[in-house]
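A single protein chain has been omitted from the complex, and every remaining protein chain is retained in its original position.
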Amino acid sequence: MSRRRIRLQALRIAIFALAAAFFLVPIGAMFEFSTRGIGVASPRTLSAWAAIPSTPELATAITVSLELALITSLLMLGLLLPTMVWVRLRLPRLNRIVEFICLMPLTVPAIALVVGIKPLYIWISLNFTDSILTLSFAYLILVLPYAYRSLDAGLAAIDLKTLTEAARSLGAGWGTVMLRVVVPNMPAAILNASLLSASLVLGEYTFANLLNYENLQVAIQYVSLVSAGTSIAVAVASLLFAFVLLMILSFAGSRRRRGGRVVPAETPIAPVATVPPSLLAEGS
Amino acid sequence: MDALVKAAKAEGKLTVIALPPDWANYGAVISGFKAKYNIDITSLNPNGSSQDEVNAFDGTSRAPDVVDVGQAVALANTAKFAPYQVKEWSDIPGGAKESTGLWFNDYGGYMGIGYDSTKVPAITSVQDLLGSAFKSKVALAGDPTKSNQGLNGVIMASVANGGSLDDVSKGVDFFKQLKQKGNYVPVVGTAATVKSGQTPVLFEWDYLSASHGKDVPTWKIFVPSNAVIGGYYSQAINKQAPHPAAARLWEEYLYSDEGQNLWLKGGARPVRQAAMTASGTVDKTAAAALPAVPGTPQVPSGDQTSKASQYVVANWSAAVA
Partner (left out) sequence: MTAAGNPAFNAAARPLGGGRRLPLTWLGVVPFFIYVGIFLLLPTAIILAGSLIGPDGSISLSNFEGINKPYMYKSFTNSIEISTISAVLGAIFGALLAYAVATGDPKGFLRRSVMSAAGVVAQFGGVTLTFAFVATIGTEGFVYLWLQQHGIEMYPNGVWFFDLPGLTLIYLYFQIPLMVLVFIPALDGIRPQWREATESLGGNAWHYWRYVAGPLLFPSFLGCTLLLFANAFSAYATAAALLTQGGVIAPLQVQALLTSETGSSAPGLAKALALAMVAVVLVVMSLYALLQRRTSQWLR
């Protein structure tokens, strides 16, 4: 038994070492470049980094992107979660359809999807509002595949039917069922879904850019054109920013778990993992 | 003019697109305009292509007011522009503008080969690039199948190798040879790749090449005397511009001595340069810093660019991939 543990630990260390090398070395190369001076033998400088805070647009863009992330997450929880619960309980035949629809956004490349969605946004701009916050409707679409997967894993881990029937037999309305029974029983899944929504929104570029809005990634593009060093410095900075944000959110999740009302389904199946954030940002 | 200034200030905003700050000194042009008229400027999609600029005309209040596009895109989209003639309209040569003012050239330059003189030997002809000293060093600043700049790089290579503005095949063949010898680096050349040494030899507009001088003090530009390919960009005003007065004021600023000299400082050749030299308002130091034009410039027409583009789109991948 302990020999197995030692072998396991050795394997883990080897894997982590290789992974660290593969993932951290290129970032190290970026950081190294961003601190280069001009000319071959010049000393290291942080001037590329210093240029970042001096762009006024960046502060607005960060705020706006955080707002978008919040709204998208709330929309996701308010629209997708009740729908999934309802389908599981009352309309199981629709399960496959909903799943398929939630996987669809991954099939259409972002650059093409934005071409299709642009007429809609023009209509919205002309008839309702110009605000960048309307982007959250489009972002929710992009987030669907990952949010669905995360929430689905969470719903599968709890015995939804029994819990809801018990609550309803005690006289709870559907609102109470959702807020005080379902949600507290899947904190990890909800956190994961929110995490991935946040990171997708923070990393999204294509939609904002082609719809003439200025979000965080668009502003970063602009800053990066100030100088060669700044273009790389700002990329590293945004990676660090996103990392810190995700770490904070992951700690927030664990504290909530202790506040469950009904007996939480803490089986090994309960998803503890975060789910992938935007890959469509890659496509941006 | 005063009425225009007042109307523009009342609008208070201007939206421009695809104007990177280090492209022909646009950073200074934008801040100059902001400082002079106190009008806020929103700069969209700085890395966008000319086609992106016109695609952004969506009729909303966030659409760009003015665009700075390549010739092919300008000619193809005149229906979307509003005609306007700046104060100095007569200074712009006849061939460089559309007669009613739908588009008019703003600045141009010549396709050159920029290189880091500490990393490669001095370049005296395009064929030098096939030498072994250039292994894994030669790059383009854009994909020729979609970028105006990239395409003109291939056209220049073609003319320097016996082709012409009507025959771009020699250029594609030249790059094929570069690739076979291992000299071609398919990475898109940017300020970062130049500074890091990833693309020490870069086919680029000479005014953009000039901006690398601040990162690499030993950067030099070579324009082949037998292939001086000129390229001009054009200004146009959005017919449905959300801020029409500010748009026109911006054009006035760009074509004023101040605006034109700022572009000159960025290494580009402003369209009014001849007129300004004659009247003495040109910035003499900046003009002197421009590389000399070693031969007779040739400028591909819209048709020639289209034809070249079609050939390149069909044959480029096979040649260099």
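Going by the order they are written in, the chains are A and B; count residues from 1 in each one.
In the analysis below, a contact is a pair of C-beta atoms (placed from the backbone, for glycine too) under 8 Å apart; a residue touches a chain by one contact, two chains touch by 3 or more.
Remember, predicted model here, so these are calculated numbers, not experimental data.
Note that of A:30, A:62 or A:133, the residue touching the chain absent from this view is A:30. Here the missing chain is touched by one residue of B:6, B:34, B:87 or B:146, and it is B:146. If you put the missing chain back, the residues of subunit B touching it would be 48-52, 55, 69-70, 72-73, 76, 135-136, 139-140, 142-148, 150-151, 182, 185-188, 190, 192-193, 196-198, 302, 305-306, 308-310, 312-314, 316-318, 320-321.
Residues 4, 8, 11-12, 15-16, 19, 22-23, 25-27, 29-30, 32-33, 79-80, 82-83, 86-87, 90-91, 94, 96, 98-101, 103-113, 115-117, 119-120, 137-138, 140-141, 144, 149, 153, 156, 165, 168-169, 171, 195-196, 199-200, 203, 205, 231-232, 235, 239, 242-243, 246-247, 250-251, 254, 268-284 of subunit A touch the missing chain (whole complex, contact as defined above).
What we mean here is this: only the chains that are shown with their structure count from here on.
Contact residues of subunit B toward subunit A in the complex are 15, 20-22, 27, 42-48, 52, 55-56, 58-64, 118, 190-192, 194-196, 214-217. On the side of subunit A, the complex with subunit B involves touching residues 33, 36, 38-40, 118, 121-122, 125-126, 130, 209-214, 218, 221-222, 225-229, 231-232.
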